[in-house]
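The other protein chains are all here in position, but one chain of the complex has been omitted.
The letters A and B name the chains in turn, as written, and every chain counts its residues from 1.
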């Protein structure tokens, strides 16, 4: 099974819950989760820029093969560049299109 | 691909994000999005009544064939009638049933 987490909130509790859920999916004892992707857009981007409090957690998830996909539409609107994101984070043209694509490919959707 | 956006929050940021995402899906460069529906219920209805700040944005989306489906259960509870909604908005008996139906018909789900 595969899961896409959608992070688009500036709320710190929701951001922390998203990262905790990504970790819990990885550590699932039944081993039933084959892939975890996190699509990040809107104010959710605050959780994946360099120097933020969540950086270590995001890096550890990236090392464990969770993919992070940041919305370039959002980056443009916030005057951010890929270099401002934590190393290893990919970008996609539009987060909502990516979320649609992943669900169409069979990913379950979770919006923490 | 088809996408249903679920708007049930009274939070203005979440309402604005929902409308922005609907627009971004329409403008997807790859042209991979064939249909966008917005199901509105609970406090989300505040964003689709006549005279609200978001009226122009909603109207422009309606003109571009985004369908808006308001929950009649919610309208009844809020003592609102169809005439109170921005022109062109449809109603459905219950928003959550409509969201279920659309997903069962292959729509991806996004909850901004």
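We adopt the following convention: a residue touches a chain if its C-beta (ideal position, glycine included) is under 8 Å from a C-beta of that chain, and two chains touch if they have at least 3 such contacts.
This is a predicted model, so every value here is computed, not measured.
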Identified contact with the non-displayed chain, of A:44, A:95 or A:112: A:112
Positions on subunit B contacted by the hidden chain, ascending: 6, 8, 10, 41-43, 73, 93-94, 96-97, 99-101, 103-104, 109, 111
Touching residues (missing chain, whole complex) on subunit A: 1-3, 13, 17, 20-21, 24-25, 28-30, 32-33, 106, 108-112
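Here is the rule we go by: only the chains that are shown with their structure count from here on.
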Superposition of subunit A upon subunit B: rotation angle, C-alpha, nearest 5 degrees: 120
Centre-to-centre distance between subunit B and subunit A (centres being mean Cα positions), rounded to whole Å: 25
